[in-house]
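One structure is given here, and the rest of the page talks about it.
A single protein chain has been omitted from the complex, and every remaining protein chain is retained in its original position.
On to subunit A.
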């Protein structure tokens, strides 16, 4: 199982180490540094590195490398999932997962790591349980602690660890009982020149923020559950009921969690919310070219398209761009050859247009390919797949909760 963990910053300093079995010298990280050097970019460091006696499995999160050392055959996904869980836990506890935050809370970090793994076996990795065992640092608590002499370690047995709902702690109490669900969808689509969809898929998630007292048993149903054929659930969801009735039935964890994620990739179901008319051409002579891009909304169910940004990767020979935008601002970076047009909200009446000339390096041959356009956007109050929550029912508790559902569609790369 997981033997040791080293946290390493971008400068290559090992600023924290934790060993769950015998101590492994930090010199083992030299193999990691070697790989890091070879990879050039931090993102490109291979996740599994083989050394003569160990394996180093690492992730790169928030400018920190989480490097774990293993000695026996362990599923790498298991390790990677765990490391992500550690990073999330730091985020959860300290507000951000940075070197400064970790160093400021080094003892809590150490206590957390000790609770999360025992001999390399995961012990408590649910935020709810951990918070019961080790209280997150707050200014108020450290003040109270210093006066009363009490500590931030829980005195009780983490009851959740033993129940069949290990993700929920017992005895939760709120004065305002509320449950919010965010349906967030991201479109990933490739269109060809004529606007025909080459490839399109929707990645959706339902993130929940549930603050309900006691042991509520929730049932969430959809207007059109058939849309969802490729789903993955939080462990709290009863899979049998989903299979038979297509409803999500679950006892929620306390606080924020991801209820489910899903994937829609049947081409006909993916409606592309905008259309683009573009014409970028380069002239045979005169070292120049023309650019003309117009964007318009389509299939937005009456919702406004916001935060629209168009990015164009220009060919290397394009020196500069002299353009006029009817809406928003554009910038062209001659070094990276990236043209960014920040449009903002999409106006139904007056379609935004960017037009003008491109100057090319003199004497260079005319670029063959048309540059590709990349469009980012966001639509509030709409799940582009058409997914709609029908109703949320609560059983097991008597009070009446406040319920809310929010939809967002995003296109981001």
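Throughout what follows, a residue touches a chain if its C-beta (ideal position, glycine included) is under 8 Å from a C-beta of that chain, and two chains touch if they have at least 3 such contacts; residues count from 1.
Assume contacts and distances are computed from a predicted model.
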{"item": "Which of \"Isopropylmalate dehydrogenase-like domain-containing protein\", \"AP complex subunit beta\", \"ATP synthase F(0) complex subunit e, mitochondrial\" or \"Kv channel-interacting protein 4\" matches, in UniProt, the chain that is not displayed", "value": "\"AP complex subunit beta\""}
{"item": "Per the touch definition above, residue among A:9, A:98, A:221 or A:261 touching the missing chain", "value": "A:261"}
{"item": "Touching residue (missing chain; options A:24, A:74 or A:307)", "value": "A:74"}
{"item": "Touching residues (missing chain, whole complex) on subunit A", "value": "1, 14-23, 26, 39, 41, 43-44, 46-48, 50, 53, 55, 58-60, 71-78, 80-82, 84, 103-107, 109-111, 114, 118-119, 121-122, 125, 137, 142, 146, 149, 151-158, 161-162, 164, 166, 190, 199, 201, 203, 229-235, 239-240, 242-243, 258, 260-261, 263, 265, 369, 413"}
